[in-house]
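Note that one protein chain is taken out, while the other chains of the complex remain in position.
Here is subunit A:
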Amino acid sequence: MIELSSATTSSSFPSMGLVSSPPRSVCSTTNSTSSPTVVVQTRLHKFPCQEIEKLKQKYRIQHTSCFTHLQNLINKHRIPKCRECGLDEQCRICLDCSLCLCRHHAQQHSRLCSHALAIDIKRLFVHCYICGDVQYDSVFERARRKIILLQQNSSNNSPSSSTIGGICGLLNLGNTCFMNSVLQAFVHAPVLRDCFLSEKQHHCEFQDTNHTITNCIMCQLRQLYHHVHEGQQRSNEPFVPSQLLYLIWTHENHLAGFEEQDAQELLMALFNIIHSQNSNDDVDDEKTCSCIIDRFFKGALQSEITCSQCGSVSTKNDLVRDISLQLPFASSNDECFPSSSYSLENCLWRFTHSETLSNFYCDKCQMSMSANIKLTISQAPIVACFHLKRFQYVKKSRSKMRKKISAHISFPDELDLTPYMTITNFNKDHNKYCLFAVISHFGSSVETGHYMCYVKLQLQNRWFRCDDHCVCEVSAEEVFKSECYLLFYQRMSVEPTS
């Protein structure tokens, strides 16, 4: 259970606008006339803490780097022990010189070296020796909550079994769990195995003369594959996906930076990069593109609009690489399902359920009519990625925090897409899919949450949880109980692809 004890005090603190308020010494009494109580005025003496502001400026700490900074400090002192006396209770880490000391010696140290700030190693609150008290800072608080969330998740980890081949961890480079989860899911798509493992020496089809191993995504992915499958020999050291990260940053600028991002956006970005680097010259004719994305992930949705007046039907096909599903209770119009039965099938049903459009311009009738629109899957891809729209932008808050719908949504191990497909002549057995990866999200928003990927080792039918560099086997129960965000299914009995 996350300890939000500091949250109760934070609500009585002034809004973030005051963080950049005038220095402590200037505490004008003149503007106290508008404040409701005297308390507000005197509190300005202590908050915001000038020492924290100075530290943030000195090390240029912002929301994103604070987490990495704190995480590094904690990792440095996995077994906390006071440098001076060896006591291991209530240790603190000095934020200026990262020494680990017990409370008594930390206080001594702050006097001797004029280092004002320390964090408690267990609870991660910031103590200021000048103010003589714990201080609140929104940047540190956000980092703190995230670290605690991660610690609680990983406390369930057993040490990763170092004898499993075909799976390995990915190092977190600073809020990159969103990328790590997507890479894990991608790497474990059964159909891609042959593509990446067939040749040791890769003759890259990347046409550009600027091709190097670092800027070619296929070469990078190939490197990752080889590391994953030869991991056993290296006692499963985690792979460091720094080049992949850089590649993605340079191609998709909106994902650059050390902020936590949306995993689905990254998935689409990854697809984009692969496609753009590997598509054939005739861009117009999308049907002939032979990149792995178009061969395995491309599907098509058909929208059929029936005019309610004249009955004429207009059909449109859209190519898609994933299917984004609204959650069945997202809008108030949905009273179809009781709150206890949220499932992937419900979402798909809603997706393909016909809806009424009120303002459709019918060519035949030559005016705006109400019409029926029905979406169906006209071409099911070999690998079907389902995206559950859990994150919604909240307009009222000043920050861009995305609110998350945390309800549990069940999903099956095997999925038959037949009921959601366009009715044409097809072999019904070709629409059965098997789950191979699940990306789940933990936490209350994108920015303070964490992604983990569950993958199934096909040959052994065992599930593994990939939590950045920690990989361990888990029960199927844990997988199906998690808050799924992205689901990856592969069609069973795949025909040989051209």
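As a convention for this text, a contact is a pair of C-beta atoms (placed from the backbone, for glycine too) under 8 Å apart; a residue touches a chain by one contact, two chains touch by 3 or more; residues count from 1.
Operating definition for what follows: contacts and distances are computed from a predicted model.
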According to its UniProt record, what is the protein name of the omitted chain, chosen from "Glyoxylate reductase/hydroxypyruvate reductase", "Transcription and mRNA export factor ENY2", "Integrator complex subunit 11" or "Armadillo"?
-> "Transcription and mRNA export factor ENY2"
Of A:L73, A:V134 or A:V320, which sits in contact with the chain we cannot see?
-> A:V134
With the missing chain put back, which residues of subunit A would touch it? List them for me.
-> 1, 5, 8-9, 12, 39, 42-43, 45-46, 125, 127, 132-134
